[in-house]
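Quick one: this structure, given as structure tokens, is what I'll be asking you about.
Shown here: the complex without one of its protein chains, the others still in place.
Chain IDs A and B follow the sequence of writing; residue 1 opens each chain.
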Amino acid sequence: MIGTRTLDVSELQPFEISNKSPLFWGQVLMCAIEGSMFFILIATYFYIRMSVDVWPPPGVPSPKPWFATLALIPLLASCVGSYIASEAAKKDDRRRMLLGLGLNLALAVLYLVLRGIEWRRLNFTWASDAHGSIVWTILFLHTYDVIADLLMTTVLILIIARGRYGEKQRLGVHVDSILWYFLVGIWIPLYVVLYWGAHLVGGAR
Amino acid sequence: MSLPLTADRQVTHEAPERDLLKRVWTNAGWFSVTTHQRLGKRYIITAFIFLLLGGIEALLMRLQLGAPENTLLGPARYNQIFTLHGTTMMFLFAVPMMEGMGVYLVPLLLGTRNVAFPRLNAFGYWMFLGGGLLLYGAALTNTIPDAGWFAYPPLSGPQFSPGKGVDVWAQMITFTEISALCVAVELAVTILRMRAPGMTLNKIPMYCWAMLVQSFMIIFAMPAVMVASTVFLLNDRTIGTHFVNPAEGGDPLLYQHVFWFFGHPEVYIIFIPALGMVTAIIEANARRSVFGYPAMVLALVGNGFVAFGLWVHHMFATGLPQIGEAYFTAASMMIAITSGVQIFCWIGTLWTGRLRLTTALHFVFGFIFIFVMGGMTGVILASIPLDLQAHDTFFVVAHFHYVLIGGALFPLFGGFHHWFPKFTGRMIDERLGKLSFWMLFIGFNLTFFPLHLVGLNGMPRRVYTYPVSLGWGPYNQLATFGAFIIAFGGVVFIANVMRSRKLGAAADANPWDAGTLEWATTSPPPNYNFECLPVVAARQPLWTDSPEQGSVVGLRDDRREVLVTSFLEAKPQSRYVIPGETIWPFITAVGFSIGLYYSVFSFAGYYVASVLGMIGLIGWFWPRRPLELRP
Partner (left out) sequence: MRSVACGMLAASALCAQQSALDPGGRNAQAIHSLLVAFFGLLTTIFVIVIIMAAVPLFRRHRGIEQEPLERTHQPGEATEKRLGLVVGIATAITVLILIALVVVSVSVGKASQGPSRPGKRMTVEVTGNQWWWYVRYYNDQASRIVVDANEIHVPVGEQVMIRGTSNDVIHSFWVPGLQGKRDLIPSRVNTEWLEADRPGYFRGQCAEFCGLQHAHMAMWLVAHSPADFQAWMDNQLKPAVAPSNSDEQRGQQVFLDSACAICHTIRGTRAAGQVGPDLTHFASRLTIAAGTLPNNKGNLGGWIADPQNIKPGTHMATVPVKAEDVQPLLDYLESLK
């Protein structure tokens, strides 16, 4: 044996709903993975721009940022819902958890509707040219992640609403908020690239 | 800050408590197992099978190249086989094998019972298997990629590689990438938050430092290969995007940049765990702690960082601006420093230790010889004018086999011999082990040393034949001969393993008198690893006599409970209940696999994968009794 003395840990909590939880750290690393992917796509956007002369390509109007900027409001506001839910999860306040998750879901869905409206107005597809490919890819992958998170939020709402849940599910609510903050946060540089990029590096070379 | 250990309680694990642990930690279900030892062994055995397949492909290649103007394999088949060889070795053997060894060893070395996310661990294994089945299942239907293991467009694009072979290749990468990412996340969190109390950052075993660095590298590098293979190449091939199509604003070099941004860290992802194994083997067989622990850790971390800044050295011939290229020469040479520091520290350790020449230590010496030679040719390749002659010739083939086989495979085989008693409870035969070492070592050098010369004498890579008149025949003949010696060495190794598992001498807990925690429990360990989790106060707990070492008491035995400790000081912070056996990781992996297999044919496959995967994940996370965790 390496020693005969003992360390008693029976006083420790059986479960911790906080940023110290291993699940939280795991979720942060998952966000790092997604973030790496998005940063490569941002670099790709600028690489493609440097490979062609005219940006955006002929026939594609320069993006108008006002609608997307307006759409940021419900997106950022949805974080409030996440925050309410995750704080409520620590205290096992069922009503506030549902309130927070519901608020998050509603505002996020509103945001998606706005994005959908704008997306439909694009006059190019992923198969038009390299510009179309990168813009659609960024939009698609971020939207996919958002929808996936919203589906998970919906499932959490169902579980919490049923009333039969334990510490693990409350931890899930807390950790889900991190994923949402990440998806909102990573959208900011993506939004800058997609809507202001053409103004920053556009034109003819 | 010392931990409050007391001498109050006696640690006697009575038989009823042990039986309880055994029942709680059962791992009988084949599809539902979540214990790390069983999953680790599964990874290792599956990856080893892929090593054998890759080896057979190599032998076929060497048979074809053994004589000039040979007609054993035609161009189509040869191109498929060298593609399969590289793809299998890099994606289906090397990374999963290193992950598997980590999955098995890391919890033991850290003094805990399982990895942080056992279900994720299972899911990762099934995804790895799904990827391998995709590639080889397709191969059975003669749908085989043939554009090389890195598949440059436009050759790999829709116009010049019609058919589904390259699509299969690209999507197989998605599987292996997901698998590696799962293991990386769980090992990183385990190493950061589930160490034995008292195992401060300064006392983490070097192998765990290596796995930590490697895990972070995977997290930041693997997304790039997904972007290159799936987002760029597969979409260009299947849905008409134009990322790498020069006719519509795309650029084949974009693919190369993004692929090698992954590809260079990838080889360090394979190599860094092996460095950790070398330290473990040397410490046990030189009977001392490795010299220069802080320098070694800094070297590992530095290696991890610098590896991300080198990728352009794979592209020196593509006509990039000179000033950029000069930076990459400097960086590519500088990484030799991080490797060099470790070599110097190991040699210093060997000088001042008391050596016991086990088979494992033989493989370490083989590693030093072969890897350092590979490092020398690497310095040559870092120099642009020299690279412009040697790039894409057999000189490069020789170089990367020296660094990968020397740097990763030899330590791995050393690790197999070193940890064989722990895995199986039996000692591996040392004479057969040393015989297999010499065959592998001599065979390897006979095979790959001549390739340096034939490369500089003009033989490009990936040629299915070559004319008699160029005089490359004798070199190639020798290389083919050597390849069969390697093969026989492999056969001796396998025979040794099979024989020793049944007939080897029984191994006790610590047959090597080593100092780290995996040797503090029985061989093989029980599913719960340690009856009581250890408390440590030194880098080599088993060599240390200290009142600050001991055991953890107070964890419940009637459920799977482990300890979460703080990041820097490893002070106990909370208990953590981890899941038992469950079928949902398998179901989720099957769901994703069905969808991703379908996506080779249609984009709708991604939606299928999403729906089926979502169903699996809901089952995975759905609340189960007991809901409340009573203290």
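Quick note on the criterion: a contact is a pair of C-beta atoms (placed from the backbone, for glycine too) under 8 Å apart; a residue touches a chain by one contact, two chains touch by 3 or more.
This one's a predicted model, so the numbers in the text were calculated from it and none came from an experiment.
Engineer: Thinking of the complex as a whole, which visible chains are touched by the chain that is not shown?
Structural biologist: B
Engineer: Please pick, from B:T46, B:Q171, B:T393 or B:T424, the residue that touches the omitted chain in the full complex.
Structural biologist: Result: among the candidates, B:T393 touches the missing chain.
Engineer: Using the touch definition from the top, which of B:I49, B:A139 or B:A295 touches the missing chain?
Structural biologist: B:A295
Engineer: Considering the whole complex, which of B:L253, B:L310 or B:A520 touches the chain not shown?
Structural biologist: B:L253
Engineer: Can you say which of B:G340, B:P547 or B:P626 touches the chain missing from this structure?
Structural biologist: Among B:G340, B:P547 or B:P626, only B:G340 touches the chain that is not shown.
Engineer: Among B:I49, B:I380 or B:L478, which one touches the chain that has been omitted from the display?
Structural biologist: Touching the chain that is not displayed is residue B:I380.
Engineer: Since one chain isn't shown, list which residues of chain B touch it in the complete complex.
Structural biologist: 74-76, 79, 147-148, 152, 154-155, 159-160, 246-247, 251-253, 287-289, 291-292, 295, 317-319, 322, 325-326, 329-330, 333-334, 336-337, 340-341, 343-345, 347-348, 350-355, 357, 365, 368-369, 372-373, 376, 379-380, 382-393, 456-458, 460-466, 468-471, 515, 538, 540, 543-545
Note that in this section only the chains that are shown with their structure count from here on.
Engineer: Provide the C-alpha centroid distance between chain A and chain B, rounded to the nearest whole angstrom.
Structural biologist: Their C-alpha centroids are separated by 31 Å.
Engineer: For the complex, which residues does chain B have touching chain A?
Structural biologist: Per the stated touch rule, the residues are 3-9, 11, 116-117, 120, 181, 184-186, 188-189, 192-194, 197, 219-224, 226-227, 231, 235, 239-243, 245, 248-251, 254, 257-258, 261, 517, 520, 532, 534-536, 541-542, 544-555, 561, 563-564, 572-577, 610, 614, 617-618, 621-623, 626-631.
Engineer: Please name which positions on chain A make contact with chain B in the complex.
Structural biologist: Touching chain B from chain A are residues 1-16, 20-23, 25-26, 29-30, 32-34, 36-37, 40-41, 44, 47-48, 51-52, 57, 126-134, 136-137, 141, 144, 148, 151-152, 155, 159, 164-169, 172.
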